[in-house]
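Here's the structure, in structure tokens; my notes come after.
This part shows chain A:
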Amino acid sequence: MASTILKVKDLHAYIGGFHILQGVNFEAEEYKLTAILGRNGVGKTTTLKTIMGIYKATRGEVFFKGENITNFPTHSIVKRGISFVPAEKNVFANLTVIENLKLAYNGPKEKFDDKLEMVMNLFPELKRFSSLLAGELSGGQQRMLALACGLVREHDLLILDEPSEGLSPAYVKNFYRLLRHYMLENKKTILLIEQNFAYAREITDYIYLMDKGVVVTGFPAEKIEENNHVIRRILGVSL
Partner candidate 1 sequence: MVSPELILSAVIDGLTYSSMIYLAAIGLVIIFGLMDVFNLAQGAFFGLGAYLFVTFYYMTNNFLLSLLLTFLIGIVLGLLTERAIIRPVYGNPLAQLLLTMGLMTLLYTFMQLIWPTGLVFPETQNFLLSGYIQLADVRIRIYKFVLIMIGFVLFGTMRTLLSKTMIGIKLRAGTENRELATVFGVDISMLFTSAFTFGVALALLGGALVAPLTHATIELPVHFSLLAFAIPVVGGMKSYSGAFYASLLIGFVDRLVAYFIPQLGFAIDLIVMIVVLVVKPEGLFKR
Partner candidate 2 sequence: MEKLRNYLLPNRFLGYLSLTILLAIPWLDRTLATGIPLTFVWALLALSYNIVLGFAGIPSFGHAVPFGVAAFITAMLLKQGVPFLLSLIPAAFIAGAVYVGMGLPGYRVRGLYYGILTLAISEAIRATIEYSAQTTVAVTVGTIPEMASLEGLYLYLALFTIFLVLSLVTGMMDIISTKRKRQKVLKTLIVLLLFIFLAYSGYVIFSSSATFLQEVGSGLTYVRILRFVYPLNVYLVSLLSLYIAYLLIKRIITSPLGSTFIAIRENPVRASVIGYNVFLHQLIAFFISGVFAGVAGSVYVACIPTIQPDVFATDKTFIAMTGAILGGLGTFVGPAIGGILAGFLRDYLSTITPALISLGFLSLQQLQLFPSFILGLLYIIVVLALPYGIYGTWLLKGWKLKRKIESIF
């Protein structure tokens, strides 16, 4: 029986006086890839950041592995097994590639080199530039580094905010395949926000649609065609 690793209940949040999250409800099932879709500005990133404790939840709760982690300090949420890769400003420009990864890594010291090797294989370009400052990398390389940091961190749940942004289409296709492979191989769960959903479509298990600060509906990926009218209404396009 598949269990819920992350549960978000009636989450409310205010940013700069604006009521951005107006009661977000959804669940992420273990070992599955869940995607949250929605137009710009509906509150997708805010939802992720509120889960991570970066923004304050004024109402509602977040449960991770059964534990209520609402409004916990970010670093302790990370410690509990959630790895978050933000959409932008997601690496330290003044640290080297290796130092970024070292900082992200939070497991036993002896296992670092192995973990590093594994992650570098996913991103061969980073291997070449490992002693450069992250700020000296190209935009695309920085994104790769951000993803690498997300992966190198010990986690059960990986949350990605627009991971494909800034990466070349050819790369993205492959990346998603590798991601799914990684998830199944290592028994992880993935939650992501993605504008370029086309690339992620084949690997997604469950979809939620967000609009105006709430999750409107959710359904398994197989049922995309059935729900096309809702999708058209919320996103403005078909998938």
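How were these candidates chosen? In short, all candidates are chains of the complex that A comes from, given by their letters.
The working rule: contacts are C-beta pairs under 8 Å (C-beta built on N, C-alpha and C of every residue); 3 or more make two chains touch, one makes a residue touch a chain; residues count from 1.
Here the structure is a predicted model, which means the values were calculated and not measured.
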In-complex contact partner of chain A, selected from candidates 1 or 2: 1
List of chain A residues in touch with candidate 1 within their complex: 52-54, 73-76, 78-79, 84, 86, 89-95, 99, 102-104, 106, 149, 153
